[in-house]
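Here the structure comes first, spelled out in structure tokens, and everything after it is commentary.
Every protein chain but one is kept in place in this view of the complex.
Think of it as A, B, C and D in the order they're written, each chain with its own count starting at 1.
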Amino acid sequence: MTKRVKEILSWYGSDNAGTLNNLARLLNHGRLGGTGKLVILPVDQGYEHGPARSFAANPPAYDPHYLYQLAIDAGLSGYAAPLGLLEQGADSYAGQVPTILKLNSANSLSAATPDQAITASVKDALRLGCVGVGFTIYPGSDACYAMMEELRDIIREAKAHGLVAVVWSYPRGGKVSKEGETALDIVAYAAHMAALMGANVIKVKPPTDRIDLEAAKPVYESADIDRSTLAARVRHVMQCAFAGKRLVVFSGGEAKDTQGLLDEIRQIRDGGGSGSIIGRNSFRRPKPEALALLDEVIKIYLHEA
Amino acid sequence: MTKRVKEILSWYGSDNAGTLNNLARLLNHGRLGGTGKLVILPVDQGYEHGPARSFAANPPAYDPHYLYQLAIDAGLSGYAAPLGLLEQGADSYAGQVPTILKLNSANSLSAATPDQAITASVKDALRLGCVGVGFTIYPGSDACYAMMEELRDIIREAKAHGLVAVVWSYPRGGKVSKEGETALDIVAYAAHMAALMGANVIKVKPPTDRIDLEAAKPVYESADIDRSTLAARVRHVMQCAFAGKRLVVFSGGEAKDTQGLLDEIRQIRDGGGSGSIIGRNSFRRPKPEALALLDEVIKIYLHEA
Amino acid sequence: MTKRVKEILSWYGSDNAGTLNNLARLLNHGRLGGTGKLVILPVDQGYEHGPARSFAANPPAYDPHYLYQLAIDAGLSGYAAPLGLLEQGADSYAGQVPTILKLNSANSLSAATPDQAITASVKDALRLGCVGVGFTIYPGSDACYAMMEELRDIIREAKAHGLVAVVWSYPRGGKVSKEGETALDIVAYAAHMAALMGANVIKVKPPTDRIDLEAAKPVYESADIDRSTLAARVRHVMQCAFAGKRLVVFSGGEAKDTQGLLDEIRQIRDGGGSGSIIGRNSFRRPKPEALALLDEVIKIYLHEA
Amino acid sequence: MTKRVKEILSWYGSDNAGTLNNLARLLNHGRLGGTGKLVILPVDQGYEHGPARSFAANPPAYDPHYLYQLAIDAGLSGYAAPLGLLEQGADSYAGQVPTILKLNSANSLSAATPDQAITASVKDALRLGCVGVGFTIYPGSDACYAMMEELRDIIREAKAHGLVAVVWSYPRGGKVSKEGETALDIVAYAAHMAALMGANVIKVKPPTDRIDLEAAKPVYESADIDRSTLAARVRHVMQCAFAGKRLVVFSGGEAKDTQGLLDEIRQIRDGGGSGSIIGRNSFRRPKPEALALLDEVIKIYLHEA
Partner (left out) sequence: MTKRVKEILSWYGSDNAGTLNNLARLLNHGRLGGTGKLVILPVDQGYEHGPARSFAANPPAYDPHYLYQLAIDAGLSGYAAPLGLLEQGADSYAGQVPTILKLNSANSLSAATPDQAITASVKDALRLGCVGVGFTIYPGSDACYAMMEELRDIIREAKAHGLVAVVWSYPRGGKVSKEGETALDIVAYAAHMAALMGANVIKVKPPTDRIDLEAAKPVYESADIDRSTLAARVRHVMQCAFAGKRLVVFSGGEAKDTQGLLDEIRQIRDGGGSGSIIGRNSFRRPKPEALALLDEVIKIYLHEA
């Protein structure tokens, strides 16, 4: 057990040994094992945007086994997906990569209030040997109080059973503008709320330099909070996650060119971010390209690139 | 146990022996037993459109015993129906045909948001000796998240009791246009979501060559997905169901002439579909005609026609 | 036990002995005992329209004991009423007449979506020694899916405790026009849905010759379904109730003159209806007149009038 | 035990000995003990209209102990109040006056659909040594079916634990006009519905001579129901409560002058009402005046005034 992992575990003094054990499994797995950094493969794109938009660019990825194998071959920290995807392979790949069961999902066909369906349970995660569960909240949405109450129950049940709680905190709707969804004040607020609710690992989007809430603007001006670079903005987000004492990972966002993506990863690292969660940018490329990209990402977090 | 059935069972490695056993019962029954293909008789028309529109064209079908006998005489894989229909005959026909209890139903009198009432339970299915339960979701509907959460509970309970979960995945409402309900991207998406939720058997409609979601069009173009024939479209849908590792059966759709229907079945077979679920097109014809038609259908799946 | 009652019980092969026993008690009680026909006194008028509109025309009926005594003196098959009415007399009249606890009720003061409040439970019915429970659904209403789910739970619980399930199936709202509430297609559909949900006894209104749903009209024409007389229409409704293998009783409808009512009863009998449920037309008349009327009704079902 | 109390208990033949025992405690307490008449002090004004509007006119009443002492000193039958008020004194005044825990309350700040919050439970009533629980329904309100279902659960639980169920039946909203809330047909209907739901004691407002529902007007005319005096109207309401076989008490209504109030009480007595429930008219007067008034009221029911 490295000193860094021990330090991280010390932040979670109210969690039981079971949760700490699974958190350690996640932090000690793969090529980043022991560094305190995480790179996770998430595959909820199929539910959110449909299978063709997710996999047609790289058809082998239609097969759930491909996705397990990709996470393993790339030496990632873990693999997160909805029930069906994990079930198709949980037996074959048992013990080869830490898995996180994504418990809720939205879909692109719905035109209703931003919300998600809870499609699996903490008991499913236990049955499938996962280290943790994932859950999305949409702060701002008219459904946000209900989603937070669902999350409360899931965190309570997950931790009681020794699992890690990973929260996708994605403001949407309400007083948040469309561009504001990635504004610095909004992303920092999102990370803070997830921490207040008891998340072990928090997933947010890389913040832009926009400040979205009128009421927040004077504060960002008067306190002279640096938002000139992504690194500075990531540093602010980490500070808002209990002065850096919560694990916060950043999504890769929209598919983009390789250099753009790697630049972003470098800044997340420089800002003290805990790592990355990279979906579309990996499974939609042919496997050799995906492995090459993930190798670069891992090297950045290892300070080798 | 044929090699094909063994292979199919191997796709469901996260399911317990009870569910695999009932899935095997379904796959091994009737004239298609052992082939990995299914032809199922569904009778939820009476609930959905009323009794006269369902049975007046062939009055003996008003009697629930007629429907059991039809499925048995035609050598079908199974018979799916709501509670009352199965109860009227479950004793007389015990052990003669695998049954699937359809747990929810819509009706034509309601003008509310597309939704269904859950009118029976997993425990009813056990009590009646069914091999599985059936459940409809309407992805897109404002009720879709609630329906998916109902389905989650039913899949969990059904599988815990060793039953097979059959999902009718019928997009409707929300961002889905009326014609889009059978568009290729929508049907493929519907099959994928059902697979992600843990369905053992998925029922969708035969897809047209339409692409309904604007965001999906460039993907279907750039990946050059073949949608020129129904066989090609069925192939795409099967790929979207975990690279063909889920059972997907296709409905017969609107009542049509015999040749049109048989042509459709041939293409479903050629596209690798797992079989058909044929209601209106069978029970609304006089019994000799219905048996002749179903004989043709079965021969197609046996590659004898 | 008559041959006819044995035959009726044979239709309910999925029900337990407790439910069959209580169904037999209902079928064997009163002057119609053993004939397979039922005449039941329902008193939910007070809840639905208020006490004065129900009882002012015959003030002794304000007293709950009067209502028990009327059902007994007339030799009826049973008495159905809400909780308070049955509680006021359940001890005094124990064992003298089969009772059905009506579990839900609407009221005339509400202007909300057609719905009812569930005001008593299956356990109350057991405590009061009832043979069964009664429940109203409004297919078509925006509340219809919720009401059907309530009914599902009540049927399950009632039958598990050996009680008979009686369903008042009254389409209202949604795509059903005001006149359509008694249209032949709508009443037949209502009876069919109640049968599909597991009702032992179904209560509908006498159908008119109207066809309400556009989609149903061509079917009624092409199949040449006879709707020229009430007897023919009742025959169609019985066919839609599992080819006559469910008990369907018909309400008396609006208070009308004696001859009109008796003519209607004769046609219900001739169409093969299982009997009548007569409220307003009995308890709002002075007792001698009410007894005379009910005597005529019973004679019709006995083929003595 | 007086003959009259025995007679009253005989009306509740479906209730258990525990409930009968607590009903007897209420009927046998205070200066009206044994007469079958009740005068109860209710204090839910603070919740409904705020503390100043309730107590500023007589500041000692801000203290919960004052209210207990008032009910005791006046020799009343019982005292009804929400949780906090009963808790502040339940220990000091244990055994000195029968108490009724008011389980739900509205407030004047809400502009939503007429409804109430359930702020205490049957278990609280047991813990505080109450003889019964009180609950308000608003027949007519869009929330009325939900409120009735809450009441059903509370009556069931209260009676199972041997408590008395007291129902405040106050039509409001829906098809009821503002003036109609005290119309004769509406008040009679309200009392009838509470009786149908299983109330032991019913609280309504003194009815005016108005008939509010169009459909009820011809019935009141044709049956020639006397509504010329409050006594006659009370007599009609009692008849609608199971031919007088339910206890119905009348509120004092708006604060008014002493003679007006006493006249009203005399007519309630003459119409056969079971008593009065007097809040604002007592606790808002200086204590000597309040005691003098309540003395007059009790004398009226004792036929001494």
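Worth a mention:
Here is the rule we use: a residue touches a chain if its C-beta (ideal position, glycine included) is under 8 Å from a C-beta of that chain, and two chains touch if they have at least 3 such contacts.
What you see is a predicted model, and the numbers here were worked out from it, not measured in a lab.
Every shown chain touched by the omitted chain in the complete complex is listed here: A, D. Among D:T2, D:N16, D:S108 or D:T258, only D:S108 touches the chain left out of the display. Shown as candidates are D:A90, D:A165, D:L247 or D:I277; the residue that touches the absent chain is D:A90.
For the options D:P42, D:P64 or D:P98, the residue in contact with the chain missing from this view is D:P64.
Of the listed positions A:L128, A:A195 or A:L261, the one in contact with the omitted chain in the full complex is A:A195.
Where chain A meets the chain that is not shown, the touching residues are 11, 13-15, 139-142, 144-146, 148-149, 152, 156, 171, 173-176, 185-186, 188-189, 192-193, 195-199, 213, 215-216, 219-220, 222-223, 225, 236, 239-240, 242-243, 245. Not every partner is drawn; the one left out touches chain D at residues 46-47, 49-53, 56-57, 59, 62-64, 82-92, 105, 107-112, 115-121, 123-124, 127-128.
Throughout what follows, only the chains that are shown with their structure count from here on.
Note on connectivity: the fewest chain-to-chain touch steps from chain B to chain D number 2. Residues touching across the chain B-chain C interface largely differ between the two copies, under half of the numbers being common to both. Here the spacing of chain A and chain C, counted between their Cα centres, is 58 Å.
Counting partner chains per residue, chain D shows two or more touched chains at no residue at all.
Contacts between chains trace an open chain of neighbours here, each touching only the next in line. Taken together, the chains touch in the following pairs: A-B, B-C, C-D.
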